[in-house]
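Excluded from the complex is one protein chain; the other protein chains are retained at their positions.
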Amino acid sequence: MRPSGRAPDEMREITITPNFTRHAEGSVLIGFGDTRVLVTASVEERVPPFLRGKGEGWVTAEYGMLPRATHTRGQREAAKGKQSGRTQEIQRLIGRSLRAVTDMKLLGERQITLDCDVLQADGGTRTAAISGAWVALRLAVNKLMAEGAITVDPITTQVAAVSCGIYQGTPVLDLDYPEDSSADADANFVLLANGNIAEAQATAEGATYDEEGLLRLLRLARIGCGRIFDAQLKAVA
Amino acid sequence: MRPSGRAPDEMREITITPNFTRHAEGSVLIGFGDTRVLVTASVEERVPPFLRGKGEGWVTAEYGMLPRATHTRGQREAAKGKQSGRTQEIQRLIGRSLRAVTDMKLLGERQITLDCDVLQADGGTRTAAISGAWVALRLAVNKLMAEGAITVDPITTQVAAVSCGIYQGTPVLDLDYPEDSSADADANFVLLANGNIAEAQATAEGATYDEEGLLRLLRLARIGCGRIFDAQLKAVA
Amino acid sequence: MRPSGRAPDEMREITITPNFTRHAEGSVLIGFGDTRVLVTASVEERVPPFLRGKGEGWVTAEYGMLPRATHTRGQREAAKGKQSGRTQEIQRLIGRSLRAVTDMKLLGERQITLDCDVLQADGGTRTAAISGAWVALRLAVNKLMAEGAITVDPITTQVAAVSCGIYQGTPVLDLDYPEDSSADADANFVLLANGNIAEAQATAEGATYDEEGLLRLLRLARIGCGRIFDAQLKAVA
Amino acid sequence: MRPSGRAPDEMREITITPNFTRHAEGSVLIGFGDTRVLVTASVEERVPPFLRGKGEGWVTAEYGMLPRATHTRGQREAAKGKQSGRTQEIQRLIGRSLRAVTDMKLLGERQITLDCDVLQADGGTRTAAISGAWVALRLAVNKLMAEGAITVDPITTQVAAVSCGIYQGTPVLDLDYPEDSSADADANFVLLANGNIAEAQATAEGATYDEEGLLRLLRLARIGCGRIFDAQLKAVA
Amino acid sequence: MRPSGRAPDEMREITITPNFTRHAEGSVLIGFGDTRVLVTASVEERVPPFLRGKGEGWVTAEYGMLPRATHTRGQREAAKGKQSGRTQEIQRLIGRSLRAVTDMKLLGERQITLDCDVLQADGGTRTAAISGAWVALRLAVNKLMAEGAITVDPITTQVAAVSCGIYQGTPVLDLDYPEDSSADADANFVLLANGNIAEAQATAEGATYDEEGLLRLLRLARIGCGRIFDAQLKAVA
Partner (left out) sequence: MRPSGRAPDEMREITITPNFTRHAEGSVLIGFGDTRVLVTASVEERVPPFLRGKGEGWVTAEYGMLPRATHTRGQREAAKGKQSGRTQEIQRLIGRSLRAVTDMKLLGERQITLDCDVLQADGGTRTAAISGAWVALRLAVNKLMAEGAITVDPITTQVAAVSCGIYQGTPVLDLDYPEDSSADADANFVLLANGNIAEAQATAEGATYDEEGLLRLLRLARIGCGRIFDAQLKAVA
């Protein structure tokens, strides 16, 4: 049995508050249960050096966790003077995931930065960040289209992410912190609304798994992402 | 006339949401108008090296601003690898202000860290941070007292802060961003509920001021802090 | 057709030179075609702070690429003053992979660090590093056992890794640089000799894939890792 | 009674040696008692990016303390790899103070950097630095005017700074180290020769003060700065 | 007697493997006994800012040591975030030595970077690096001349380096690690094939020496460099 009493294929409550802050072109507070991530999308009329003059845009992400988002206070990365390997790994994943649903030629020579800041953590911060980032990106692109800066929609489909894992021998969906910290295996799937997989990462540090286990986790992820796709659409409606 | 239509001695709406996040011993979301700062108080049963074995506690603060809290996106300090001079100046000010109302002997050999993270900025982030930090500290100390870890209250009085400035020749209270960015002089006062001043900082980069001007700004600050003291009490009631 | 003329399920030549350097407890130069990684295993009789006094060991990894391992010279990370996100991501993966085949209690309170330095890069540096790291770890543990420091073998099975990808629509095994730089999807699998999967990472930045595609890549990885397991055994015989 | 035997409103001896070093456009060694600060003014024919092409100049400052300027050796900031919050706070204050007396349009598109290095510290290093920086700036501008690079004097008036504090219940002027380290309140005032205040900073970490106390400190500061203005004029005569 | 049984004026075996890696314009693995340094020469069609537009080239060097090149593992400089003073001193020496035999006008406006990475250390890594760097530079320049990018050879003569020292009272040539770690004095000479000295560095931390001693060490260095010059010529033949 799961500590939360959830069924193995049951997501936590998904809450999406669009326009949570006012300066960003797109902004959202997303919650997967007690996990809360504030995502903003910032549009800048410039691209990284390697893209200059090519007529293409770029989507990138940064990730951070407030020092006391967690059970015990972690050191502030700005004070330490560097981002941890975990932070860099997550922000690279978020960026790749959103680029998988963006047509860079249609976006035009501009950059959208998705800042994902975890206000409260209870497992699944990276998957909540990706799922929320799509909403922030959608809002920012809507604004660009409303202003006439973009005429054809560069977003090709929805993207969402969810974690799955093997907890006490059972594959479960959307791990919370108590599950995450003692799971035998732990996977994150980034799925597209058109049925494709953008990214699959499955890790076993103590235990291991096989093809069958991988597919079972993926099946749970499809259920979870289905729920997230619905919530995303409601939020941007 | 002020851009917001406020009277010269009129504060923006003060909103204080206690227990905004759940892991920290004390937590609050404070708003001065559109400025929103999340403050958490983290209790740790250790003190900095210079205090070890002296039977005294310590109160310190860290400050950060989310990259898109502002009109245009600022670079993330964790990515740059260092905190700006402004950030360090502000977090030193917050720490001093809260230490001014804490009896370190009564607190005992433990440290309370106040993390002040600006989710949205519209002027006055440091004064909102100080004012919210008192609430977070109060909540954390209440918890320590309820648990019996502390028996006599180490918090001696309330502390609050507000900005004032000379805008188009008129002294005004609680500057918002449009006022702040074009004010002739700009001051921050940290006041105690017992009538004393903990900190006064008044700067004139272009214009200057004299004793008379300084006192007029201080009078406005007393009005503003009175309003904040009331809101703090309601929040912790 | 693959640029190298290889069949889709054909690995490049695997070369493993054990004891390539003399100071380390274990040392190996591993080649996947033109990719060359020098891996050393260093035994230290201490563990990270979080493990002290628990009677358990630790296995960790660091990764680096010589500035001119690649077609054009890259900046030296020591001169830049920080390791890239890519470097950190890779060294975390190597560490997890080797920990998946080590019984930390049997290893005892000591740490083994696997330094993986790429002398020449032609795609697949992280998978060559993992595959070579097992050999270096095996040699170092053999030495500890010969000295009587360890009595029961803490290495539970072999671990190897290989990349796969979809190149011009066809799933292929062990991508070299020309394939890697234009693949539609790109995956790394870390497999154990007992049939289990330690880690699966599949990414699609432009194109995407589905369950079927994921399984096809995994099937190729099983072929490739089989070849590597044989070469590892020969090297440590 | 003050440890030095001075009267409450008595400054320490002010010593100003202009042209202490020879390469800088302006250079001065200033002493407030045993506090010794070397200030150089360096003229560069470029401005920071945010001012380029606007026809305006900039005045900025950097501050440092030699490791053994103090009673016990402090770590060298260049060796630590970063400037402390205190250093940054002070150099920002020095820069603002000098900009308060400079007309940037008249200065023209050039930057003057004031390097303030403390050779020996005995309290009041930041106020000595500001007071000396005015002399170095004056000398550098005189040189620019003598060369014909500037025709109308961009320096509008003199600026000086002094510390005051409440020591054992009595407001005193120009704190030396023994007073500074045990004062109940501690203030720094930056005053202009035209009677205006450029900056007021009053802090109470243990004790606090009120309007009356603030004004009393300010009155002392006016006495002290009067003395400094005279010494500045003699030095540049 | 020397620990290795060598005569006082006997070099260790010199091994030079040209073209050890394939991407660099010049590449060599050089060995002085058990010391192994991989040197690559990278040609870039740009020069440092201070040389732009002057029609001259530049030769520079970087040096690194793999963490387990030594008897006990050293911390990775990229992980520490900075290069040690020793590393910087060595790479400056290598750069100067190679510039001593290069005509920058004939090289033309391009930069050649010599990356010297120690795979295995047994004393004399800096002298092996310099001696190998000449081979890598020679190969890279040969390539530029074969391509017609350079018409007149910019390399004026050969350069080689060797260490000498006073070991147990006797001047000896080419110190290995056991000698180096207990030598009374320790010198490095960089000599040119035309008989001139490019660099002499002789240090005595405990013992000291006089003119006679310095000349005796230099005589040994001439013998050693003669041997290296021969090996260099064979390697590039």
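A, B, C, D and E label the chains in the order they appear, each numbered from 1.
Throughout what follows, a contact is a pair of C-beta atoms (placed from the backbone, for glycine too) under 8 Å apart; a residue touches a chain by one contact, two chains touch by 3 or more.
All figures in this text were calculated on a predicted structure; none of them were measured in a lab.
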Among shown chains, those touching the left-out chain: D, E
Contact with the hidden chain (one of E:Trp58, E:Tyr177 or E:Tyr209): E:Tyr209
Touch criterion as defined above, residue of E:Glu13, E:Glu44 or E:Glu89 at the omitted chain: E:Glu89
Chain E residues that touch the omitted chain in the full complex: 82, 84-86, 88-89, 91-92, 96, 99-100, 192, 194-206, 208-211, 213-215, 218
On chain D, residues whose C-beta touches the chain left out of the figure: 21-24, 27, 34, 36, 38, 40, 42, 44, 62, 64, 66-71, 73, 76-83, 87, 113, 115, 117, 119-121
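As a convention for this text, only the chains that are shown with their structure count from here on.
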Chain whose Cα mean lies nearest the overall Cα mean: A
Inter-chain centre distance, chain A versus chain B - centres from mean C-alpha coordinates, in Å: 33
Mean-CA-position distance for chain E and chain B (Å): 59
Chain B and chain D: spacing of chain centres that average the CA atoms, whole Å: 28
Residues of chain B touching at least two other chains: 81-82
Chain contact topology (line, ring, star, complete or other): line
All touching chain pairs, where touch follows the definition stated at the start: A-B, A-C, B-D, C-E
